[in-house]
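Here's the structure we're looking at; comments come further down.
What you see is the complex with one protein chain gone and the rest in place.
Chain IDs A, B, C and D follow the sequence of writing; residue 1 opens each chain.
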Amino acid sequence: MFPTPIIQTSRPTQWLYRVGLPLALLVWLLPIIAVAFTSVRGQGDLANGNYWGLPTEWRILENYSAVFQNTPLAHYILNSFLVTIPTVIGALTLACMAGFALGVYRFKLNLVVFFLFVGGNFVPFQILMVPVRDLSLKLGLYDSIAGLALFHIAFQTGFCTFFMRNFIRDLPRELVEAARVEGASEIQIFFKVVLPLVRPAVAALSVLIFTFIWNDYFWATVLIQGNHAMPVTGGLKSLNGMWVAQWHLVSAGSIVAALPPVLIFFAMQKHFIAGLTMGATKG
Amino acid sequence: MARIQLEKVFKAYGDNPPVIRDVSLDIGTNEFCVFVGPSGCGKSTLLRMVAGLETINGGTLRIGGQPMNEVAPAQRGVAMVFQSYALFPHMTVFENMAFGLRLSKVAEPQIQKRVGDAARILQLEPFLQRLPKALSGGQRQRVAIGRAIVRQPGVFLFDEPLSNLDAALRVQTRFEIAKIHRDFGQASTIYVTHDQVEAMTLADRIVLLNSGPAVARDGSVAQFGAPLDLYHHPVNQFVAGFIGSPKMNFFAATLHSAGPELATVQLPTGETLQARVNAQALPAGAPITVGLRPEDAEVGTATQHVLRNVQWQERLGESTYLYLDSGITSDPWVVKAPGNTFARAGERVALSMPAQHLHVFDAQGLSMPRTIASHDLSLSVPASAMTPSTAASA
Amino acid sequence: MARIQLEKVFKAYGDNPPVIRDVSLDIGTNEFCVFVGPSGCGKSTLLRMVAGLETINGGTLRIGGQPMNEVAPAQRGVAMVFQSYALFPHMTVFENMAFGLRLSKVAEPQIQKRVGDAARILQLEPFLQRLPKALSGGQRQRVAIGRAIVRQPGVFLFDEPLSNLDAALRVQTRFEIAKIHRDFGQASTIYVTHDQVEAMTLADRIVLLNSGPAVARDGSVAQFGAPLDLYHHPVNQFVAGFIGSPKMNFFAATLHSAGPELATVQLPTGETLQARVNAQALPAGAPITVGLRPEDAEVGTATQHVLRNVQWQERLGESTYLYLDSGITSDPWVVKAPGNTFARAGERVALSMPAQHLHVFDAQGLSMPRTIASHDLSLSVPASAMTPSTAASA
Amino acid sequence: GDLVINTDASDPAPKAAFEALVKGFEKANPDVKVKLNTFDHEGYKTSIRNFLTAEAPDLATWYAGNRMAPFVNAGLFEDVSDVWAKEGLNDSFKSAAASMTMNGKKWGLPYTYYQWGVYYRKDVFAKLKIAEPKTWEELLKACETLKANKVTPFAIGTKATWTTGGWFDYLNMRVNGYEFHMDLTAGKVPYTDKRVEAVFDKWDQLTKPGYYLANHASYQWQEALPAFVKGEAAMYLMGNFAVAPMKEAGLKEEQLGFMQFPEITKGLPKAEDAPTDTIHIPAKAKNKVDARRFLAYMAKPEVQSEVNTILGQLPVNKNAKMPEDTYLKAGFTMLSNAYALGQFYDRDAPAEMAKAGMDGFQQYMLKPGERGAMLKRLEQVRQRVYK
Partner (left out) sequence: MALVPWLFLAPALLMFGIYVVAPIFESMAISLYDWDGLGTPKYIGLGNYVELWSDEDFFTALRNNVIWFFGFLLAIPMGLGLALLLNQEVFGIRLAKSLFFFPFVISQVVIGLVFSWFYDPTNGLLLHVMAWLGMDPIAVLSDEHLVTYGIVIAGLYPQTAYCMILYLTGLNNLRPDLIEAARLEGAKGWTMLFKIVLPQLRPATFIAVVVTIIGSLRSFDMISIMTQGGPYGQSRVLAYYMYEQALSEYGYRMGYGTAIATVLFLLMLVYIVFVLYRVYRQEQETD
């Protein structure tokens, strides 16, 4: 394999690697480690400019409970879940159906429709901003969780369809044909044959979309105004305005906001990476 | 109820030249029909048209007498076994086999029974609760067959069902398929393969398909007949070359004279040979191609023979292949000699080319009729061997 | 300069049981050595150890007399052709063939010449500027061979180079490889295959590898010898069964009596047969296994024979396989009869089992030495065939 | 009936103020039920555009000056001149009347404002023997002394650029006077005018010697506070809202002083920045009757006092009670004597101009040398915006 496995190299190289790797990791993660440390610092550290050393006092409970008690952070997080989970479900449902149609059937406009989804997936979403905002206003969905989720569903459908279609297309065609010969209707083929087989793709996508949506900031800014529906990214930004120079609170808030996708990433790492690469390397 | 009739069936993908042209076949109830032909000739296409997985662009398909062109696959009463097995990977063996029955709302006890029976026949009982991925290739193949059997269809369709198996398993499964066909009295079978041995050993009748320009000229069917018919009486040079392994040796010659039973041909090297064919349709001096199967040639002077140099030999133990300089083109003549034969490169040997084994083709590749009766070519086990006798001693 | 010597070579992946154990081979300059064996027996591993792609865990490898265990692959003077061809997909045919030369800084005109020569030999000249994906399987294979040739290595290594080709192309390329080996006077070749025909036809000597528990017991090498040696004088039942197709028929028997030239064996069915083997090492009454190749049996009463029922037949035209009820186990005896043989299932036939064709194995599977001279088994082309004669007339 | 009020009172003090207001109003008018919608302070600026056109409440908070112009022009606010007349507000709300008048009509009710001015470190001044500067020269002198003692004269954070607007407002109002400032923000004078240049000539005297906190563009105004609190910077031109965090950070009243921005052009009457928060009846409101009652209630002197006490800001009704707080008191006095009140640059100038202007001021503060190019650009913007 490439590069040469480290086990096959000389002793000093091996040692260099073994020592260098954790060091590199440390440097790489320094920003994140710093946030983690700062989130447990006391005011004293901050006043003394101790931003980068070890905390002199560990105020884990104080800082984190301060974050939850004095701000609507918990509410923001709830909003994020309320936006993210329906989006994942909605986008995947639509994408499974569309991917099935595009992956299994040969019809004239197949490629055109497919390209519509692929192309749409790549547009700079700023161009959608004004019309989508107007549309949400007209539908009475502006500044509501439903409005944000609906948009995310629609937009993510592009990517998910692209992904699902490629995945379904790679399933052996014979499976569908065999089911057809066995007497399955098209709906039955969808539910009994294709859906069970795309479970890995669904898993991969849901993890991926979860992080995408959870981390979305732009649309939260465009479609949400009030605290009542603001997801955590936008919320963090407004808290940042409130906590000027209170880095320990900003950090604690950031950590809390980052936690769900990070946990999901670690729990579902395999799926996550599969999602990133499977859909992608097909491009 | 499961006779399959094709009438002038036609198929072209999009604007491409037709893949299938002018195919008319009548496959009887309980007949085992094998489609062979070079890769890409349309075997799978034709089979899939019968299954209903591919639309028919022209002509009529009847199954059991009913026109089927527009009928959905599930309603045709056919079951199909795919080259890739196409087992549903998320269902157990049992569920795979019961899938079609459940869809057609067969009662559960009935399903249990039918699947159980099939599993017994196919020795799949220990695996019923496993997923396909926990099975070996051969077992998967049997599940695929089982899924076809349980629906008790009128027609079995197989698309190269053995090509993913290794040699030993292939032989064994071939056997099983033949047995199943024999056991299911009513069903007809269509079986696609590109392996001649399978075709020869399984088929009641073989359909050999043309490919390339020959399709436009002669239609898709090159020859439709019993296996040994194709072996002994190929209608043209393509069939002669396709059936038999190693391939028949072909060489250019001219027709010297032709009688009703015997024709005399002259090789470019000057030698003349006699062939038991009726070539009276051709004028003397016509350019022809002569064919001789490697296994029909013999080293020695037993019959009419020519002398040739050995280029190379391959000794397999069981037999030895000699590659002789034909003296005509750079392609050597291949001769299958007994295993104990040994020849050095450059040695000159006599090659016996019996008249009754020579094939003659005209310039268009059409066969001249051979003037030997079929029974000359196909003999029963010698009578002597059938006299009862006790264990022999040396 | 390119003799390959292996001494007690050993290999185990991680903590698994050894894959290769106790392999000592001496492959001479210009020798063509073929590794065969069942899948997973370690053929590729052994080859890759020679190439330097796999570390050697024990023993010594010498190429051209130099110890090579620690030498980098590129320095061993070996060239390898992979089963997958391993052509660089982003380089043209020319670039593929020139790659190694460029890396070793051969002068450009020299590269042009060497690649040009190889391309001419392999008929690749029209394709030099194409990418591999625009070539057929056979052409790709030739490019892979070309890439090996241009470096003028002392050792050619082939790992199942033909297994991705179709039957016809396989035969043709096999030919080419043999020719290349003959043309490259100095180089030795190691060739891995699981196809016996390739092994038998190409090899100067064959290494048949053991797999499974036999490796631990006997080492990796089951037998190392000339192809017909393995065919006629297999050292054990594994070799006997592995070489030859269809497989040798085996059946249990007991030793009745043993002389220096001849042994008498008794079948469970009561019949006794004589075999030209020296089984004096075994006591009378010892359980043995008798082997008979399908092509060595004959229908008829020509020699010692037994009577058996026909279960089934397969008619290939060229020959007919009869499946006979052995009366001993449920495995049928396979007999290869001439193509014009015809037998109905259930018919009773006499099966002639010539004493000089019977193999006898002891309970451990070891062969009893056959008491026939090699030349009995390997005859030159009959002298009569060699007398000059002009073209025959019927 | 029901009365819906949308406010941007998401911060604790305003929120409490509105809750008290509603409670008082409901008590006084038992027939009315008030629904209070509180929006995020920042988000409200966009939300109001939406709800005014779509589903309007009966009352909505906003800002005076040019900020309300788009809504007035789009016909989204109700003319409440009648309330002003009926409640005699033209008198009691006189100081803010101008900023609520467009096309000769009143479009809403101002309910609170606060003063801007220079907060300074009494203790630092005392230590360095600096007296509270009354004139530009004294100010420059003070700066010089401070600088010489390694104290930055002015704290400022311009990461959010609006803080620069305060400086421009004051310099302009002190150099050229209130009328000129209003003409400029109304787009009547080019930015390339000599008088504008004159403002920057004065400003140069602060920027060029480095009298502002270094790296001010990296800080929000709050982030600049620590320098002031630690005494590393001695003055801070800010709105009164800065007092609370300053006190929170530990500054005592004896350390923290407040002064009016010094005089520059001699004899020029002093105008001050005093941003006013307002409340309006949307044109599409459903319950305008009760909304008017609410306005009337809100305008009462005692209500004004109560609310502004909670807010920590100044009541607009001049009959309201004087606040207790030292700084508010100072502010109240200052504003009462002010020649006129500005709303603040970004409320007096239209949004687009304000944005460009404040960006430009920030650029100028970072790169005083680029002021010519900057002003030229502002002039281009002005020509576009006011056409």
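Please note the rule applied: a residue touches a chain if its C-beta (ideal position, glycine included) is under 8 Å from a C-beta of that chain, and two chains touch if they have at least 3 such contacts.
Predicted model only: the values in this text are computed from it and were never measured.
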item: Candidate in contact with the missing chain, chosen from A:Leu150, A:Ala184 or A:Met230; value: A:Leu150
item: Option touching the unshown chain, where C:Gly100, C:Gly137 or C:Gly327 are the choices; value: C:Gly100
item: Missing-chain contacts mapped onto subunit C; value: 48, 51-53, 72-74, 78-80, 82-84, 86, 88-90, 99-100, 103-104, 147, 151
item: Subunit D residues that touch the omitted chain in the full complex; value: 42, 45-46, 49, 52-53, 70-71, 73-74, 76, 158-161, 214-218, 346, 351-352, 354-355, 359-360, 362-363, 366-367, 377, 384
item: Positions on subunit A contacted by the hidden chain, ascending; value: 1-7, 17-18, 21-22, 24-25, 28-32, 34-35, 49, 51-52, 93-95, 97-98, 100-102, 104-105, 107, 110-111, 113, 115-120, 122-135, 150-151, 153-155, 157-158, 161, 186, 190, 211, 214-215, 217-218, 221-222, 232-233, 236-237, 240, 247, 250, 254, 257-258, 261-262, 265-266, 269, 272-273, 276-277, 280-283
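Convention: only the chains that are shown with their structure count from here on.
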item: Distance between chain centroids, defined by C-alpha means - subunit B, subunit C (Å); value: 28
item: Whole-Å separation of chain centres (CA-atom averages), subunit C against subunit D; value: 96
item: Cα-centroid distance, subunit A relative to subunit C, in whole angstrom; value: 57
item: Of all residues in subunit D, those that touch subunit A in their complex; value: 10, 39-40, 42-44, 46-47, 50, 53-55, 220, 222-223, 225-226
item: Touching residues (chain side subunit B, partner subunit C) in the complex; value: 39, 166-168, 171, 175, 178, 196-197, 200-201, 227-228, 231-232, 243-247, 270-274, 293, 295, 299-301, 303-307, 312, 314-319, 321, 337, 339-343, 347-350, 352, 355, 377-382, 384-394
item: Sites on subunit A touched by subunit D in the complex; value: 137, 140, 142-143, 224-227, 230, 238, 241, 244-245
